[in-house]
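All protein chains of the complex are present and in place, except for one that has been dropped.
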Amino acid sequence: MNTARTRKQNDSQPSARRRNPLDLLMNSGLGKLLRGIGVAPRQDSGESLLDIADALLSLRGRASGPALASAFFDLYEATDLKARQDFLAKVHDLHPADSTAIDKAIALWNEKQDEASALALNEATESPCRRLINQLNLAPQGTPRLINLREDLLAVPRSARSAGLAALDRELEGAFTAWFNAGFLELRRIAWDSPASLLEHIIRYEAVHEIAGWDDLRRRVQPADRRCYGFFHPQMRNDPLIFVEVALTAQLPGTIREIIAEERESVDPLEASCAIFYSISNCQVGLKGIPFGNHLIKRVVGLLKEELPHLGTFATLSPVPGFARWLAKEQGADARVPGPGELRALAARYLVNAKGQGNQPLDPVARFHLGNGARLEAVHANADLSPNGQKQAHGVMVNYLYDLDEIETNYFALTELGTVAHSKAVQALFEETEGKGGKKPGKAKGQDTVPA
Amino acid sequence: MNTARTRKQNDSQPSARRRNPLDLLMNSGLGKLLRGIGVAPRQDSGESLLDIADALLSLRGRASGPALASAFFDLYEATDLKARQDFLAKVHDLHPADSTAIDKAIALWNEKQDEASALALNEATESPCRRLINQLNLAPQGTPRLINLREDLLAVPRSARSAGLAALDRELEGAFTAWFNAGFLELRRIAWDSPASLLEHIIRYEAVHEIAGWDDLRRRVQPADRRCYGFFHPQMRNDPLIFVEVALTAQLPGTIREIIAEERESVDPLEASCAIFYSISNCQVGLKGIPFGNHLIKRVVGLLKEELPHLGTFATLSPVPGFARWLAKEQGADARVPGPGELRALAARYLVNAKGQGNQPLDPVARFHLGNGARLEAVHANADLSPNGQKQAHGVMVNYLYDLDEIETNYFALTELGTVAHSKAVQALFEETEGKGGKKPGKAKGQDTVPA
Amino acid sequence: MNTARTRKQNDSQPSARRRNPLDLLMNSGLGKLLRGIGVAPRQDSGESLLDIADALLSLRGRASGPALASAFFDLYEATDLKARQDFLAKVHDLHPADSTAIDKAIALWNEKQDEASALALNEATESPCRRLINQLNLAPQGTPRLINLREDLLAVPRSARSAGLAALDRELEGAFTAWFNAGFLELRRIAWDSPASLLEHIIRYEAVHEIAGWDDLRRRVQPADRRCYGFFHPQMRNDPLIFVEVALTAQLPGTIREIIAEERESVDPLEASCAIFYSISNCQVGLKGIPFGNHLIKRVVGLLKEELPHLGTFATLSPVPGFARWLAKEQGADARVPGPGELRALAARYLVNAKGQGNQPLDPVARFHLGNGARLEAVHANADLSPNGQKQAHGVMVNYLYDLDEIETNYFALTELGTVAHSKAVQALFEETEGKGGKKPGKAKGQDTVPA
Partner (left out) sequence: MNTARTRKQNDSQPSARRRNPLDLLMNSGLGKLLRGIGVAPRQDSGESLLDIADALLSLRGRASGPALASAFFDLYEATDLKARQDFLAKVHDLHPADSTAIDKAIALWNEKQDEASALALNEATESPCRRLINQLNLAPQGTPRLINLREDLLAVPRSARSAGLAALDRELEGAFTAWFNAGFLELRRIAWDSPASLLEHIIRYEAVHEIAGWDDLRRRVQPADRRCYGFFHPQMRNDPLIFVEVALTAQLPGTIREIIAEERESVDPLEASCAIFYSISNCQVGLKGIPFGNHLIKRVVGLLKEELPHLGTFATLSPVPGFARWLAKEQGADARVPGPGELRALAARYLVNAKGQGNQPLDPVARFHLGNGARLEAVHANADLSPNGQKQAHGVMVNYLYDLDEIETNYFALTELGTVAHSKAVQALFEETEGKGGKKPGKAKGQDTVPA
């Protein structure tokens, strides 16, 4: 699961001649309000942004929150990226932590050590940026505009982020975690009947198997054996947060060609037995780290089961983006690429045994699906012959299987024991290579959905 | 602005014979999941609720959040109020503050005193209930169910609330403040074309001037010179959070009869000059203290201005619920009720001068409107002759005027200087009674909308 | 199936002071248009209506059809019933049949006797009112306004209708037959979530078992085992054409009490086996004779089968409105009412054997359901003890069964052979009374759904 590569451009507006954005704002209907609360045009729009932020946090301008928030974004969006990032680096320092209040709360805690004093300590350390974010959300389209603002923040290299920037990001992440709770998200089918403005996003955001244009898109969403589902927030009805593409098939596929080729066999949905999740893409860079994605596939599984009760197998056809790099480390960068059989065994070993931070699977796609409670079901060589597929995984792809009755156990085993759930077919790949040093993994699970 | 009096009943379901709710749950489709994570039927459903909450907070059950949250509410809602409140009192103590982590963060803060260590301290003192609330929101209809849960909590008398209950309430309030940010709320007109299930809520929630039934309701929402608007959350499309009733009139009204009488003169909306907000009611007890109400009237003013640009005056016709009590204190409980002229002057004095906590206006309705930036425009005797109107304010009602160009100044004067904005007509009431000890208030404002 | 009793009033508008409607119209924006095409205020609004109708049919005003049609209805609706009916009686004579053209077409037909000359003859005899109706439909809300216009026409006693009025009615009926083709009607569920303005119509239109108010209405549409469906035209989204009330039950009911009592046993829809159509009401007097009603029950059966596949029996619980009158004729007006057993047998005889015009069943409700292809399934005494039920049928009610596999055969038998389809249980009622002179009907059909 990768992430949309570039920020969406706003193609809809022919560009206006550039004028000083703050002048424009002061001359607009909001000018009176801004002057009323003491915001004056300055050389540097960054300073005016700080003035408005200050007004939003102080008494001045409290009663006019939405209008002021709107003025803020109008100015912010007319400012260039560098100046925007400079503003973001400063905003948290506008109202720094109140040491006196903190020290007082610490004294209370040291005395009482109870829930009430923990609470007081928590309140004393709360960042004023939280209130600013809540105020900014009152602007028209406030939520997507804040997402874009965080995208600006995240574009600052991690090493260059000040403590203030980090604190602001934490508050944004906290607000977004509350706002994008999966309970607020709507799961919607994306189809050829969807608005063109929405489908255009799909073309742009698709991060796994590129969509070449409208005809290619149509092949992904219109045929009866193809589906696409996305999570949507009520404030962003035509702009998905994340989406997944699904193929209904007669059997578990072993290559991506079978799914996305222009000419292919179609299947009557009533005769399909598998639903294959072959591409999942995040859409909003500014929502990085917000964990709604974990719910998407499970919700789609529930939906499909209801509509097509005869579907028995729900699985992915997934890339293995870290495999080639890992293999180069294991075998040396110049080693020749092994043959298909050996490649499959090595990929299985990589996915089951290679661990990274927090004893999590090293491969990012594996981390996502296994972390959702899926199991590794099958490993295929020569499955993705595209340049990218060759480069990152020597053409290997895999299936992760979602069995709703097992995800809890699989998740527990992974998190508590570090054990990756896998099928007998995968287990067999290990046994083949055992002599060659493969560490034997735990017990295989379930009925295989593919012949070993 | 009062609050709906009783929790809405679920009238839609013929009552099922009572069986043990936990047995029902264990025998349902969720039973397998519950047994899988170690929840077993217990004597006391409160303990099982604690088990599920524990599962939601620990690793067990992480992958099945929505299903588990659904099971939680099914059980919670089948449990009686006393047991529900007992559970709520215990849930925070399930995962108490981590003293070690807090002490460690304090040590860091004492050493560094910087933003990063303030942040770390804030994180260390965060309640695990926050995560629980986010998990519970994943259930179908999770948001309104959590609102009902907080209603249970608030039904515990403040004096009887444990520290754990207070901490849980603070987390609920924090979550609701984020979720019910006015940027997420939809302002919608409520009319005779609205769903009956929604209108039924209006009848039940109306807290100011009771609605006697469907015919009375129709008189409030159907005529061309009557409007009703509410704020709605996307998760609760047919259940308003707050609503306001509006009458379009030719002039500022001085009695409630003119507005709600069965037989009355109607006005062509295109000839009306005033929009009168004559009733505003909160609907959700469980959203007490969440501040979206302040935005409602201003948003409605904006909407009406766009639709009917000739409207010039936006004002309320409001009760003065604390007046009689204050007067009894001032003049003795047995003093005879003054005549109309004196009553008006006394009411003006009460509203302008009487202050309570935080130097805010003592009267709760005044606190709301003045705190929104409105000004006190006119005071009327014999304006509400209903038993309630006589009892709480000897029949006095007032107009608060919303002038969007002045709300910022009014708000600032009130908050910073403690000065209540008022019209010349109100000022004149003071001058009449000055000899009798009326403290002279600040300067009157603006053009009067009513003859003095 | 009866028909709504009174024309719906427009309750939404407080009455304006009466002024001459034509003056109002000439002074409105349409005045210029009307003067432009030569319509001048006259004493008698009926003459002005004729002028506008004339303009719509001639060249004058062709390009402004919708505006002119709007002016027509504004004036028409402000005119009193008597004057409206006078206008309707004259409008057809405005452009009478063109004898010359007809005679010419007859000459052609006499010469050729072919399809083309039949066509020419049809065209020559076409009424100009057809074009007028099409023009009037261009007005905003043109379709419901034309329905109301036909209601005015139908309020003229049949004996008092002129040839022109009859011709106009035939054109209206022809237009409505085309426009209300069931292919254009939307079958929609009516529930407690439906607009109050729609539900209000249901209360008013219910013609079989009166709805006592909003609480009674709620009992018919909100419980899980109660349904209501209506046919809607796209131009009349909140005003049904016809609706049917359905009860889901465990077995075929024999009394109306079981269905509509305030206190009753409720059934889990997933455990119900029968869908009982217990009330069907036409809503629009002006659509009399337009045959969309026949499709309603069959479409609802299809819908329910899809949603609740375990439903096995689809039947009505119907009144027998003509029974008491028929019985009085048979036995003399003073004969005592027979006991339950004999009553059931006599009612069966009435329904199966008594025929009216065109050899159709004499009873109007029987005519409707049997004409839809249903069969007479059971006859119940003491089934409707309301005054009306006693008066029209001595308390007898019956079930008509809709078996989609049999409706074609039943319909054919009824239409071609005059045979009423009925169950073995009904057949048994005949055999009991055979000795007493009951004419033996044809063979009984199917498996009985009730014990004989």
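So that you can tell them apart, the chains are marked A, B and C in the order they are listed, and the count of residues begins at 1 in each.
As a convention for this text, contacts are C-beta pairs under 8 Å (C-beta built on N, C-alpha and C of every residue); 3 or more make two chains touch, one makes a residue touch a chain.
Quick caveat: nothing in here was measured; it's all calculated off a predicted structure.
Listed by label, the shown chains that the missing chain touches in the whole complex are A, C. Of the options A:27, A:113 or A:238, the residue whose C-beta touches the omitted chain is A:238. Contact with the chain not shown here comes from a single listed residue; of C:115, C:306 or C:334, that residue is C:115.
Taking the whole complex into account, chain A touches the unshown chain at residues 11-14, 192-197, 199, 213-214, 218, 222-225, 238, 266. Residue positions on chain C in contact with the hidden chain: 32-33, 36-37, 59-66, 92-93, 96-97, 99, 102, 106, 109-110, 113-116, 118-119, 121-122, 125-127, 134, 137-139, 142-143, 163-164, 166-167, 170, 175, 177-179, 181-184, 234-235, 295, 298, 372-373, 405, 407-412, 415-416, in rising order.
Assume only the chains that are shown with their structure count from here on.
Counting hops only between chains that touch, chain A reaches chain C in a minimum of 2. Put simply, the C-alpha centre of chain A and that of chain C have 57 angstrom between them.
The distance from the centre of chain A to the centre of chain B, each centre being the mean of the chain's C-alpha atoms, comes to 36 Å. Multi-chain contact residues, meaning those touching two or more other chains, do not occur anywhere in chain C.
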